[in-house]
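Note that one protein chain of the assembly has been removed; the remaining protein chains are unaltered in position.
Labels run A, B and C following the written order; every chain starts at residue 1.
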Amino acid sequence: MVRELRYLLYELSHTILAKKRQILVIGNNENGSTPELERVAYETGAEVAKSDSVLVTGGLGGVMRAACHGAKDAGGLTVGIIPQNEPSFANEYCDIVIPSGIGLARDFLNALSADGVIIIGGGSGTLSETCAAYMHKKPIAAIKNTGGIADKFADQYLDHRENVKIIGVNSPKEAVKFILGKINSA
Amino acid sequence: MVRELRYLLYELSHTILAKKRQILVIGNNENGSTPELERVAYETGAEVAKSDSVLVTGGLGGVMRAACHGAKDAGGLTVGIIPQNEPSFANEYCDIVIPSGIGLARDFLNALSADGVIIIGGGSGTLSETCAAYMHKKPIAAIKNTGGIADKFADQYLDHRENVKIIGVNSPKEAVKFILGKINSA
Amino acid sequence: MVRELRYLLYELSHTILAKKRQILVIGNNENGSTPELERVAYETGAEVAKSDSVLVTGGLGGVMRAACHGAKDAGGLTVGIIPQNEPSFANEYCDIVIPSGIGLARDFLNALSADGVIIIGGGSGTLSETCAAYMHKKPIAAIKNTGGIADKFADQYLDHRENVKIIGVNSPKEAVKFILGKINSA
Partner (left out) sequence: MVRELRYLLYELSHTILAKKRQILVIGNNENGSTPELERVAYETGAEVAKSDSVLVTGGLGGVMRAACHGAKDAGGLTVGIIPQNEPSFANEYCDIVIPSGIGLARDFLNALSADGVIIIGGGSGTLSETCAAYMHKKPIAAIKNTGGIADKFADQYLDHRENVKIIGVNSPKEAVKFILGKINSA
């Protein structure tokens, strides 16, 4: 009840809060990534930045690094939440590094830090983050034709609870548009 | 290197260590569980206990509670690792409660606390624990014909890395036997 | 409200719950420990075991290892919650190992897993655990004349909130007696 009231207040006061929109991009790390996936990730990071949202990623290589790179080139702000306890493990395009020190359990931090999530390809780590986002009912878009988790779960629910449907989209631009729409109608 | 040496030492000294085998049972909580699933879970808990292993679960309802119940009835020892920070949220069949206070990120604690994992049905929380176990290369058995995550991923790898295959088994007894075999040959 | 009701139920049902009393012993690790401190820790572990409580520690060396050793020699059950994600880092007297994988933030897990806390000497890690226990209002005893955090904070509150006073005691036996008294009157 208190929670609901606080959230209502948060929503009502949206325009006066400093908090920026935060969009999480997840996908294959350097083990499993491809130049094609990284091209999509770069473009997704750029679209997140152009939408005036902060890009959040797991801060490491592959899709995470390419997304940060794209966001920086488009003048955006990037946050990397990494498993290790030293910032030096983050990729070089992270403005802000959260060296969580909690290992891969940081997948939950990533999901909780998101107002919306975009999936590009991805393996078991991406699936872990998707589960965390799903359990916390975050809007989730999966860019189709990127393989892995994105294609496996596009347009599906993760389970019988039907918390949120993972929406398949055709491009980074469409992914960001979908997330913004969900945030604005929340 | 140090890690490998420590592990070697650990293996060699196996017989003199106090540490007991720890088997994690995961599956639907009270939201999604059925009497049939709980019957399987009860039997699985009992088999874990009979094998002289400690049963680890997420400590809450449904499959977790039934597995603990079975283990207690068979004279076993049970550990519940719960998301909340108060032990009172654990089910009444947990001998030892770890009130993690880290929310659903405790799924990673569960997986890391396991020498092997048994899946019974399950939704997104179970999938999250399965991802955590897979990323840390734990032996995983899925009891077939229990639906959910167990049937969806039986005899499959979670991703291209092929860390560990999730082995489909036909009964609680077979599940425990598979896990013990993996632990003993590790 | 739900929380209060659950807790009431928990209290009322106390006699039928499987959950055992869990007592956390904290103090210097191998870096900072002494034979004298370990003698006190050994005796404390034994007293915890004799009181039919489970001994919880941080699972590593020094005071933690000595306490586990004492508990095992007295026929008790021991749980080690370690920072690493592999059980092989735990000392050899832990029956159950929780390889948290969350680094030193596991100090909070230790505190939350305690129905009461006993301090023996100790440095900054011990102080961290004491803060966590204090913030969650756990009963805390400090064995006097063991130096470090125990002597620095015996018979004091950690801050102006006066959550719980850290009670100075003269022996392991007195420490366990104090904790049991607090648990039974809770």
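Note that contacts are C-beta pairs under 8 Å (C-beta built on N, C-alpha and C of every residue); 3 or more make two chains touch, one makes a residue touch a chain.
The model shown is predicted, which means the values in this text are computed figures rather than measured ones.
*Asks:* Looking at the full complex, which residue from A:I26, A:A46, A:L60 or A:L109 touches the chain that isn't shown here?
*Replies:* Missing-chain contact among the listed residues: A:L109.
*Asks:* Among C:A49, C:A105, C:I119 or C:A150, which one is in touch with the chain left out?
*Replies:* Answer from the full complex: C:A105 touches the omitted chain.
*Asks:* Which residue among A:A46, A:A67 or A:A90 touches the omitted chain?
*Replies:* That would be A:A90, which touches the missing chain.
*Asks:* Quickly run down the residues of chain C that touch the omitted chain.
*Replies:* Chain C touches the chain not shown through residues 31-32, 102-105, 107-109, 122-125, 127-128, 131-132, 134-136, 148-149, 158-161, 163.
*Asks:* Could you please point out the chain A residues that touch the chain left off the display?
*Replies:* Touch set of chain A with respect to the missing chain: 3, 6-7, 9-10, 13, 16-20, 22, 54, 68, 72, 77-79, 81, 85-90, 92-102, 108-109, 112-113, 115, 136.
*Asks:* In the full complex, which bits of chain B touch the chain not displayed? Write them out.
*Replies:* For chain B, the residues touching the absent chain are 85, 101-105.
Throughout what follows, only the chains that are shown with their structure count from here on.
*Asks:* Over half of the interface residue numbers used by both chain A and chain C, so same, or under half, so different?
*Replies:* same
*Asks:* Give, as an integer number of Å, the spacing between the C-alpha centres of chain B and chain A.
*Replies:* That pair's centroid distance is 29 Å.
*Asks:* For chain A, give me the residues that contact two or more of the other chains.
*Replies:* Chain A, residues with two or more chain partners: 102-105.
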